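Every protein chain of the complex appears in place save one, which is left out.
Letters are used for the chains, namely A, B, C, D and E, taken in the order the chains are written, and counting of residues starts over at 1 for each.
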């Protein structure tokens, strides 16, 4: 149903398979998500996205679970069903509990509501926010 | 510039002023944000949003700072400039460091990028995400 | 601040001025909104939009005020500040009271909230909605 | 296919079932929509959304059908397929005729088009809209 | 699964069938896309959209393939799965190669990423862009 065929290891270019191999090694799994198999038609893009993703999602000032929660929030606001599914699963794998999921959704709902109100009211930014 | 006048305490209804007073008391400040003053034309909505906001953003399975980061992420994806400003300020007030801000933005950017790719490719959801 | 100059009657082409004249006549005003003056660089687009707009917004199965409320709702969800301002003003000119405005905003906020929840939960469509 | 299991009455908490019961009673139906069954993992959120929804969608300055039309418009602009389906069905149940549906869609299409044009042109807000 | 039945030639009004016939003639195919069959409940809207589409997508200062690429880009950013599918197919029919598709997606991804960053940072527009 994708706009391009999902590439198997056999159909993908050596450059793409090298990224698949790296995904399998880093994630310690035999499975490569559909996203990567769809992206593999452009090995350069595949490699760039996978490379940057690892760097961005690594532990830092924010921990990886918090980053996944943020990822789910953005994916929801952008209406990306695939991304909501994959990153909700990833968040669970990193320790998101049902209670955390519930609070995540409550914040997303709250923000969506006040975003709409602020836009409908065209509220000017308070001076104190811009100092 | 709002689509309604921002209501001063003098212009607002007693029900709205009661919410303003509660905001000032809970936030320990004399200042009431423009958002609330614009929303005050509908005291019922003002009260409902303020009440629910306190509940949603309170400490729970997620800490308040993480909730603010999620709020900024949603506000960014929804393109609400006012909300980006006010919740970035709120996140700082709750302890967001420059390093945390930078990582927040990096995750938002990463998610926005892969959201677009997954949508452009119409990637089907992996069976394993839906079990 | 537009990405193109706003065209005065003097600077616009005769085809564009003819549309300006029609706007002034139909709306019984001397004023032509900035939107039309920006769009006037493409007289064909200007004419097509203005023509279709009159047809779509005319009284029919829905009355013109209801149509303006829907217009404000879409403009809010799409984050178009200009459109929120211009169609909120148009709704008022067509009879939107403060109470109606408040209820419009409450529905927009409610929908935005449940839209986000349904997307975050990826709720499957009930069979009964698709019969 | 949801990111959480849809909760049956047997699987849901007593607090959630109480909301289900209230939905059935108020809507005079045996059926509880998937949305509520997905939301039931967080009985507090379920209760808050259901409670606020009744208040917001009740007859007031705007009639309930007009509110449903606005709901469909927002859901469309936000790209929520579930919500488009459920609120189109709700609008029909409240009396939306095919002619009204057609006009609703025409206004949504018109607004989406001019929203995009105003954004692409970055049209500055006319002074008269902000007085 | 649409919110309205897809109209066959037998079920559609004569006005709608006339548009179907024109689509078949202009596109030299027996097939009429689901989009038009859904839109056919409102023959006036069907006719207006089909008429304007031909004018907008015709060769001009931009060639038709470039216009299809832009169409896919907008459809992706708006999260319209149907439109992504239909216009990706249309772009291929007009000569989009896999390499062009890959670059299209890379630009969409890049723009989505920097759009989010500029919004999260609320970057003020440089004076030089507004002269």
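Heads up, the rule we're going with is that contacts are C-beta pairs under 8 Å (C-beta built on N, C-alpha and C of every residue); 3 or more make two chains touch, one makes a residue touch a chain.
Remember, predicted model here, so these are calculated numbers, not experimental data.
In the full assembly, spell out which visible chains the left-out chain is touching.
Touched by the chain not displayed, across the whole complex: A, B, C, D, E.
Using the touch definition from the top, which of C:34, C:78 or C:112 touches the missing chain?
C:78
So one chain is hidden, and I want to know which residue out of D:7, D:57 or D:105 touches that hidden chain in the complete assembly.
Answering carefully, the residue with contact to the hidden chain is D:105.
Give me the chain A residues in contact with the hidden chain, please.
Its contact residues with the unshown chain are 1, 44, 48, 52, 55, 125, 130.
Mind listing the chain C residues that contact the chain we can't see here?
Where chain C meets the chain not shown: residues 3-4, 41-42, 45, 49, 74, 78-80.
With the missing chain put back, which residues of chain B would touch it? List them for me.
Answer for chain B: residues 79, 84-85, 88, 98, 101-102, 105-106, 109, 116 touch the chain left out.
Here is the rule we use: only the chains that are shown with their structure count from here on.
For B-C, find its twin among B-D, A-D or A-C: the pair where over half of the contact pairs carry the same residue numbers.
When the contact pairs of B-C are compared with those in B-D, A-D or A-C, A-D matches.
Please tell me the distance, in whole Å, between the geometric centres of chain C and chain E computed from their C-alpha atoms.
Those two chain centres are 21 Å apart.
Which whole number of Å gives the spacing of the CA centres of chain B and chain E?
34
What is the distance in Å between the mean C-alpha positions of chain A and chain E?
26
So which stretches of chain C touch two or more other chains?
Those would be 1, 52, 76-77, 79, 81, 84-85, 88, 102, 104-106, 108-117, 119-122, 125, 130.
If each protein chain is taken as a node and each touching pair as an edge, is the resulting graph a line, ring, star, complete or other?
Shape = complete; every chain linked to every other.
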